[in-house]
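Some notes on the structure that comes next.
Just one protein chain is left out here, and the rest sit where they should.
Coming up: subunit A.
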Amino acid sequence: MNAIEVTGLTKAFHGRKVVDDVSLSVARGEIAGFLGPNGSGKTTCIRMMCGLLTPDAGDGQVLGHDIRREARAIKRQVGYMTQKFSYYEDLTIEENLAFVAGLYALPAEAVRDTLAGLGLTSRRSQLAGSLSGGWKQRLALAACIMHKPKLLLLDEPTAGVDPKARREFWDEIHGLAADGLTVLVSTHYMDEAERCHRINYIAYGRLIAHGTVPEVIASAGLTTFLVTADRPGELAARLRKAPGVEQVAPFGTTLHVTGTDRAALERALTEAGASFQPGETSLEDVFIRLMGQSRDNMA
């Protein structure tokens, strides 16, 4: 049975649908990426799955418990890391962990083990409020895995964290998944999406793509050419207007030119007199296209 199996989740705030008919399944032991632009409904979805929000429509199960009726049972087995740091800034690391351990009725060793496991022992008497972003994130992760949950819901855990700390964080997540923990992690970093086993892409409240990274890229049916030019800015401006060209993204002196119709794309590039070679379509190209599509659908 899947760790997360929800169908038709819908939630509106003040008459505006923030999440619209989202169905999601996450297998046990999987690291599932939850992607989408800001305000696309990722946080609302996660909150509905851990019982913090009541869905207007839809239902489902998390770890075999009904999300509407068994929120308490879900809370006990889920570790939820909020987007905004939500531990007590006027408590030390150790005091925060002891508070959480108390609420889960964990033995005193749990705090000590967690501190050691995450390399927080030397900083345990430091006030949470005085920690840098990376350390706050570490504390939050420590607090939500202390009770050995079966599912981790991480809401943009690496926002504002430096690359080294991000790398370490992901190593930690993969380590936990290897031990059988299921992880749903929301992010809008593409490199992080590629670290997930499967991804789910949500935009404007709708789930519009899901699968492994290669599957999602393949299903978009995009062709990308790499164009080198002396004056890429000027060429990019011209190409954007050309028929068949859907995206032009500059990467240094190279342009990534993307479109669905390979023939039309080649024609446009030849007409522009550009020298080009086939390139790989990136996840970012796919997402930008998906976002544009779903915005058109909304309009």
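One rule holds for everything that comes next: a contact is a pair of C-beta atoms (placed from the backbone, for glycine too) under 8 Å apart; a residue touches a chain by one contact, two chains touch by 3 or more; residues count from 1.
Just so we're on the same page, contacts and distances are computed from a predicted model.
Set against the options "Sarcosine oxidase subunit gamma", "Imidazole glycerol phosphate synthase subunit HisH", "Aminotransferase class V-fold PLP-dependent enzyme" or "ABC-2 type transport system permease protein", the UniProt name belonging to the omitted chain is "ABC-2 type transport system permease protein".
Checked against the hidden chain, the listed residues A:51, A:244, A:259 or A:279 yield one contact partner: A:51.
From the options A:3, A:18 or A:100, the residue with contact to the chain not on display is A:100.
Annotation for subunit A: contacts to the undisplayed chain at residues 47, 50-54, 71-72, 75-76, 78, 80, 82, 84-89, 100, 103-104.
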